[in-house]
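These notes concern the structure reproduced below.
All protein chains but one are shown in place.
Our next item is subunit A:
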Amino acid sequence: MLNGTEDEEKWLAEGIAGIQHKAFYMHRALDSNNLREALKYSAQMLSELRTSKLSPRKYYELYMRAFDELKRLELFFKDDSKHGVSVVDLYELVQHAGNILPRLYLLCTVGSIYIKSKEAPAKEVLKDLVEMCRGVQHPIRGLFLRSYLAQISRDKLPDIGSEYEGDADTVMDAVDFVLQNFTEMNKLWVRMQHQGPGRVREKREKERSELQDLVGKNLHVLSQIEGVDLEMYKETVLPRVLEQVFPDEYHLQTLETLLGACPQLQPTVDVKTVLSRLMDRLSNYAASSADVLPEFLQVEAFSKLSNAIGKVIEAQVDMPAVGAITLYVSLLTFTLRVHPDRLDHVDQVLGACVKKLSNIPKLEDSRAMKQVVALLSAPLEKYNDIVTALTLSNYPRVMDHLDIGTNKLMAMVIIQSIMKNNSCISTADKVEVLFELIKGLIKDTDGADVDELDEEDFKEEQNSVARLIHMLYNDEPEEMLRIICIVRKHTMVGGPKRLPFTVSSLVFSALRLLRQLQGQEGDIVGEEASMTPNKIFQLLTQIIESLSAVPSPELALRLYLQCAEAANGCDIEHVAYEFFTQAFVLYEEEIADSKAQVTAIHLMIGTLQRMNVFGVENRDTLTHKATGYSARLLKKADQCRAVYACSHLFWVNDQDGIKDGERVLLCLKRALRIANAAQQMANVARGSGGPVSLFVEILNKYIYFFEKGNKQITSSAIQGLIELINTEMQSDSTNPDSVADAFLASTLRYIQFQKQKGGVVGEKFESIKL
C-alpha cells in the first residue's frame, strides 16, 4: 500500500478508459437507433462504476464521466420515435439488466422520463425508484446512486405550483421522497465509519467528510420545496430530520433550539422516540472520548435536556407512563455517561420519575414496569456498586411504585449486583437503606397472595438474602454490632417461613464479630463496656430463641452448639454451659423424631468433646447427660454407636485433656453389650443374626484407644474381640455381609501394617496375636 495513490490513479485511468470504450459503442448504437445495443453497452459502461478500488474523490471523477454519458442516453430514451418503445415498456426493459448497479442507474434515468411523460403519477415512480435503490447497500456506490436519483428527480417533485402536483401527488409526497432518500443516504454514510480496521479509520473519516456534501444536498432540496410550511416542518420534517445522523457535536451545540421545538410538536409526533434517540446518540458520543465531555458541560446539556423532558411530559398529558419513563431512562443513561460524578443528577432524574409515577394510581403496564426496572438498574450497572445507589434518596421511592413481583425482582437485581461486585456494605445507615430497598424480600407485603408463591423462587430469594447478610461487614466492632442489630430488627419480622434462612446467617455474622473482638482484645479490654462478648452472647440467645416461633428445633440446636463453641473460644464457662443447657433442653423437649435425635446426639457429643472451658463438675454433668441420652435411643444400633462415641468424652488427646481410661473402657463394654443384645434381638425377631459390623466398629474404637495409650485397653481384649467377631461371622445364623467382611479385613490389615512398622508402635501391636 506504499504507492496507494499511484495505484488509485491507475485504477481511475482504467475506469475512465473503460467508460470511454463502452460509451463509444453506445454512441454508435444511439446513432443507429438500436435500442437493444444501446441498453447493452450503456449497462457495460455503467459496470465500470462497480469498482471498489477508488476513494470517494476518485470515484466522483468516474461517476461524473458516466453521468455525462447518461445525459446523452436520456435524450435518446426520451425520443420514442427513435427506438419505438413506449416509456412504460422501457421502464421494464432496463430492469432486465443482470447487474444491479447499472440496472438502477438506467432505471433512474428512464424513471425521470417516465415522470415527465406523466403516464404515471410522479409519486408512484419516485416511490418505486427510492425503494428499488435499497438494493445497493455498498456505502460509496449507494451514496452516488442515490445522489444521482436526487439529481435527476430534483425538478420533477410534485411540489406546490409544480406541473407534477396533482390530485394524487401532493407536496407531502415530495417531502416523503426526499426524506426517504436522505434517510437511506445517511444510513450508508454512517455505515462507512464502521468499516475497515482501526488502522484505516482515519482515512475513512476523511473520506466520509468528503461525502458529507452529497448527503447534505438533500436538505438543500428539502429547503427548496415551496410547499413546506412551518406546520409541516414541525410535524413531519423536523422529527424525521432529527432522527438522522447529524454529527453529534452539531446536535450538542444546537441543543437549545432543537429542544425548544419539541414541546410544541403535536402529540401525534412521536417526540419521545426522537428525544430518547437524541439522548442515546449524545450518550454514545460522550462515551466515545473523554475529550468531548467539556463540550457537554459548556452547553449545560443535562439541565437543558431535563427541562425539555419535563416540558414535553407536562405538555403531553396523554403520554402513556411507559413513554415518560423511557424518556427518563434515556436521560439517566445520558447523565451516567456524561456526568458520572454527579449523583445529584441521577437522584434528580429519579425524583422526577417519582413525581410522574405518583400521579398514576397503580402501574400496571408491564412495559412501563420494565422501563422502571431499567431505570433502577442503570445506576447499578454504571457504578457497579450498590453503595452509591444507597445514597440516592429517591431510589427507594421509585421502587415503591413497582408491583410486588417486580419489586422483588428488583430487590434480587440489587442483591445480585452486590454479590457480583463483591461490594461490602459497611455502615449501619446504608444497611438500613438497603433493607428498606429489599423489604419486599424481607417480609410479607400487604396484599401479597401467599398461595401464589413459588416454593423454589421463595427459597432462592431467601437464600439470596442470607448471602447478602454476609456482605454486610465493618472492621469496627461498634459499627458491626449496629449493623447486626439493624439486620436483626428487619429479619425478625420476616415470619416463620423466612427465619430459618436468615437466622443462621445472622448468627454466623455475630459469631464473626466475636472473633473480631477477640482479635483486638488486647487493645480494648475493659474500655468499652457496651461491647463485651457477654452482650453479644445475649443477643445471640435472643436471635436463636426467635426460631422457637417457627419452630425449627434442629436448626436452633445446631446454632446453640455453635455458640457454645464460640463461648468456649472466649473462655466463658457459664455461657458455654448455658448454651449447652439450651441445646439439651431442646433435645429433650422438642426433638422427638428418632433420626433427628441420632443426628443431634452426635452433634452434641462432638461439640462437647472439643470443649475445654468446663470445670470437672460442669463437664461431668454434661457428659453424664449425653451418655444418658445415648443409652436411651430407640434403635439398638443407634444406641450402640452413640455409646461408643461417648467414649471420646473421656479421652481428649490434648496435652491437658481428660484421659479417663477406665470410663472409656466402660463405654466400650457397654457398647459391646448393646451390640450383643442387638444381635440376639435380631435372632429372635428374624431368625438371623444382626449386623456384625457393629462389632467391627467397636473393634476399631478399641484399636484407637489402644494406640493412643489407654492402659485399660489390652491386646488380649482386642484379640478376644476379633475372635468373637470371627465366631459371629461363621455362625450359621449370620447372613453373609460383604461390607462387614471388607471392613473387618481392612481393620485386620491395619493391625498387620502397624506391626510391621516397627518401633514403639510396632512393639505395641506385636502383642496382638491374629
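By our rule, a residue touches a chain if its C-beta (ideal position, glycine included) is under 8 Å from a C-beta of that chain, and two chains touch if they have at least 3 such contacts; residues count from 1.
Criterion: contacts and distances are computed from a predicted model.
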Options "Vacuolar protein sorting-associated protein 26A-like", "AP complex subunit sigma", "GATOR2 complex protein WDR24" or "FAD-dependent oxidoreductase domain-containing protein 1": UniProt name of the undisplayed chain: "Vacuolar protein sorting-associated protein 26A-like"
Among A:Gly135, A:Pro496 or A:Gly519, residue touching the chain not depicted: A:Gly135
Residue of A:Leu70, A:Ile100 or A:Ile768 touching the missing chain in the full complex: A:Ile100
Among A:Glu9, A:Asp31 or A:Glu381, residue touching the chain not depicted: A:Glu381
Touch residues of subunit A, complete complex, unshown partner: 50, 92, 95-96, 98-101, 103, 131-132, 134-139, 141-142, 187, 190-191, 194, 243, 273, 276-277, 280-281, 283-284, 287, 326, 333, 367, 370, 373-374, 377-378, 381
